[in-house]
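Note that this complex is displayed minus one protein chain, with the remaining chains in position.
Presenting subunit A:
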Amino acid sequence: MSDTTHDGAVALSTPPYADDGLSSAELAAKHGLTVSGARPGLFEYIRQLWGRRHFIMAFSRAKLTAQYSQAKLGQLWQVATPLLNALVYYLIFGLILGTRKGMTQEVFIPFLVTGVFVFTFTQSSVMAGVRAISGNLGLVRALHFPRASLPISFSLQQLQQLLFSLIVLAAVAVAFGSYPSLSWLLIIPALVMQFVFNTGLALIMARLGSKTPDLAQLMPFVMRTWMYASGVMFSIPVMLKDKPDWIANVLQYNPAAIYMDLVRFALIDGYGAGNLPAHVWIVALAWAVLIGLVGFVYFWKAEERYGRG
């Protein structure tokens, strides 16, 4: 294109009006204009997020419903999927490999099923977190909302999924002789803390995943390693009793193992406090607060950069 038209454009775009002579920044300041898409302060961000709570809830429920809407059995799969999952693990670890060392059958089956469900909660939150931004670029580029809504929404979706699994879990517990009691109520604080922990982790993964979508390929392996190291299908202290103490300690104090043990302790009659590491509730709370806060701040720090292609 010829240079003359381009020069013309420059002349026209800054017409000789009242504010002539001011730079863009001065003009903006004078009329109270703000930078579009700038990152709000942390408290303002929390306020915006709270304002979007109905969207966050609606989005997570919509995702959950949409998941099985094409299936003939429909929402029945919410319960059937975890049930089948539990059956597969029982078949392999309960019947074939027999990893129930140190536990009776009555304890081991609920132990295993609890482990699978509680770990799946963390696992799927992390996996959904990785794709929360990178998989929803269309949404991020079309509408305004605090981006943290997405990872939080996905974690909530997983929480609702877990609630369906708990129906199966309760049935399994009763079938193996652990009847409902007051101690079952301890599941609530345990899962609330795990939810905060998961959300923090999902927020961290969402920021990393938005930069490096390759993480979606890598994470399944990381998560599987974490699962086998957390004693989902075996008791850590029993399996590692010949090894140095610190290995068992590290494994037992990892957050996944902590939350699994808490739910098992609450649910299963034969799984007493002796199986839990010391100060387990404090450690559970510390993990939740630490990862929850770190994740939130870490995610917020890059708020204005999400959506870049």
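Going forward, contacts are C-beta pairs under 8 Å (C-beta built on N, C-alpha and C of every residue); 3 or more make two chains touch, one makes a residue touch a chain; residues count from 1.
The rule is simple: contacts and distances are computed from a predicted model.
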item	value
Hidden subunit of the complex - UniProt protein name among "Cytochrome C biogenesis protein", "WD40 repeat domain-containing protein", "ABC transporter ATP-binding protein" or "von Willebrand factor type A domain protein"	"ABC transporter ATP-binding protein"
Among A:Arg141, A:Lys243, A:His279 or A:Lys301, residue touching the chain not depicted	A:Arg141
Selected residue (touches chain absent from view) among A:Gly37, A:Pro180 or A:Gly272	A:Gly37
Missing-chain contacts mapped onto subunit A	1, 5-6, 8-9, 12-14, 17-19, 24-25, 27-28, 31-38, 51-52, 54-55, 58-59, 62-63, 65-66, 69-70, 136, 138-145, 213, 304-305, 307-309
